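In what follows, a single structure is set out as structure tokens and then discussed.
Here is chain A:
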Amino acid sequence: MDLAFILEKLVLIAVIIVISLLVALYTTFGERKVAGYIQDRYGPNRAGPGGIFQPFADGIKLFMKEDVIPSSSNRFLFILGPGIAMTMAMLTSAVIPWGNEITIAGRTISLQIADINIGILYVFGVVSMGVYGIMIGGWASNNKFSLLAALRGASQMISYELAMGLSIIALLMLTGSLSLKTIVDQQSTGWWNFFYQPLGFLIFLICAFAECNRTPFDLPEAESELNQGYHQEYSSMKLGFYLFAEYVNMFISSALMSTLYFGGYDIPFVNDASMGQSIGTNWLAVLQAVSLFAKVGFFLFFFMWVRWTIPRFRYDQLMKLGWKGLIPLALFNMVITGLIVLIKENGWPF
Partner candidate 1 sequence: MNAIILSAILGVVLMFSGIFVSNKVMLKNIAIAGMVLLLAVNIIEMNGFRVFDVNTRNMLQFNRFGLLFNSIAFAATLLYFLLSARDITRVGINVAEYFALIFFILCGVALVSSFNSLLMLFLGIEIISIPLYILTGSDKRNLKSNEAALKYFLMGTFSTGIMLMGIALIYGAKGSFSLDTIAATINQGRDAWFYAGLLLLLISMAFKVSVAPFHFWTPDVYDGAPTVFTSFMATIVKAAVFIGLVRLFDIIFATSGTDWKLMVAVLTAATLLVGNITAIFQQSVKRMLAYSSIAQAGFMMFALFSINSYSKEGIILYALGYSLATVGIFAVLVKMKDYTFEGFNGLARTQPVLAATTTVFLLSLAGIPLTIGFFAKYFMLASAVKSGSHLWLVFFAILMAVVSVYYYFRVIQSMYFKEGAAETEPVSSGFRWLLIGVAAVIILLGIFPNMVLQYLYF
Partner candidate 2 sequence: MVPVLLILIPLITGAALFAIRQEAMAKSIALLASLVSLAVMLAGMSVWNDAAHLTYNQSWIGALNSRFHFALDGMSQLLCLLTTLSFPIIFYSTWNNQYPDHNRFLGLMLLSQAGLLGVFMSMDAMLFYFFWELALIPLYFLSSRWGGEKRIQVTIKFFVYTFLGSLFMLIGLIMLYFKAGGSFAWADFVKLNMAPREEMAIFLMLALAFAIKMPLFPFHTWQPDTYEQSPTPVTMILSAIMAKMGIFGLLRWLAPVVPAATYQWGDNFATLAVVGMLYASFIAMRQDDLKKLVAYSSIAHIGLMILAVFAPSYSGLQGVMIQMFNHGINILGMWIVVNVIEQKFGTRKISELGGLAQKAPVLTILLVIVALANIAMPLTNAFIGEFMMFNGVLGSTATNFGVAYAVAGIITIILGAVYTLKMIQKVFYGETNALTANATDISFNVQLSLAIIVVAILLIGLFPNPMLSLTSDLSEQILGRMNLK
Partner candidate 3 sequence: MNLFLLQNAVAASTAVDYLPIALQIICAAGFVGLTLGISPFLGPNRKTAEKLETFESGIHAVGNARQPVAIKYFLVAVLFVLFDVEVIFFYPYAVNFRELGWNGFWAVLMFVGFFISGFYYILKKGALQWED
Partner candidate 4 sequence: MPINSYIFVAIALFSIGVIGVLTRRNAIIIFMCIELMLNAVNLLLVAFSKMHLADAANPALKVATNGADGQLFVFFIMVVAAAEVTVGLAIIVMMYRNTHSVDVNFLNRLKN
């Protein structure tokens, strides 16, 4: 543990945070553009060519707004809420491998901030903390709509977290490891986990939608029922953080799905190792990162696509799907996976 190591990690962290913020920024823009296309209209097109600077305009606008904290709210918690939401959104990226190692000046640098052996547990741990952001914000506002929305959001998120946790167990049985890096390495043959775990992926995908409060599960901010949802009382950058956290989460869950089920930074149809020998590891890492971002981009687009296609669920339908649909399905998936793997490896038990 020397200074260089810390420095190198700090740089990596800064880069990844900046990237994820940028991606999130441009996802908002992309969202509006996609919505425009799907609804046969333009979307933002004034700021810069094709509206390319629109996200910055929005961001600066939020910064410059008046910061209002309602007098009847709990001041400390009111500020803490969006803080938690944003911080937690930015933490998950720590365990995602963005590419293989690169070598700069003789130092081998991993494009993963931390390769810890409980990576998936870390992800779940951080994601669970996200609930607090919503819950605290909604409660601190002391607004009936906010509170109700926060409750809905919290119960929705914890419900789907359960199914998510279960769905990933089948995957773990295949990989035998909780480290994301290991999981990615295992998929480098091209046989992505998606092909072994289609059902698991489907469940994970649905849960990811719900965790990010994306349509069709955007009940916490169902404006037709709850005005603006849990961040109703927020303004200025606090509101910005809530909105932003959502997009960062989207980005991270896309990355996670890519990593877990679609080979992560593995470049499809190509043997990465041999390619690395031909073009050098540094370039390979760049290509891998590009590959990963391509996958992420697809999922981000998928998020938007679904948003403008499928209408919102009713609350009871949402809970019913989560509890009565996904949880048993995930269990079923787990048992079947175990059964098949064991039969394949150990033969019939009887």
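For this structure, a couple of remarks:
Here is the rule we use: a contact is a pair of C-beta atoms (placed from the backbone, for glycine too) under 8 Å apart; a residue touches a chain by one contact, two chains touch by 3 or more; residues count from 1.
How were these picked? Simply put, all candidates are chains of the complex that A comes from, given by their letters.
Model, not experiment: these values are computed from the prediction.
Within this complex, chain A is touched by candidate 3 out of 1, 2, 3 or 4. Listed in rising order, the residues of chain A touching candidate 3 in the complex are 1, 6, 9-10, 12-14, 17, 63-73, 79, 82-83, 86-87, 90-91, 93-95, 113-118, 121-122, 139, 141-148, 151-152, 154-155, 158-159, 161-162, 165-166, 169-170, 172-173, 176-179, 182, 227, 232-233, 236-238, 240-241, 315-316, 319-320, 323-324, 327-328, 331, 334-335, 338-339, 341-342, 345-346, 349.
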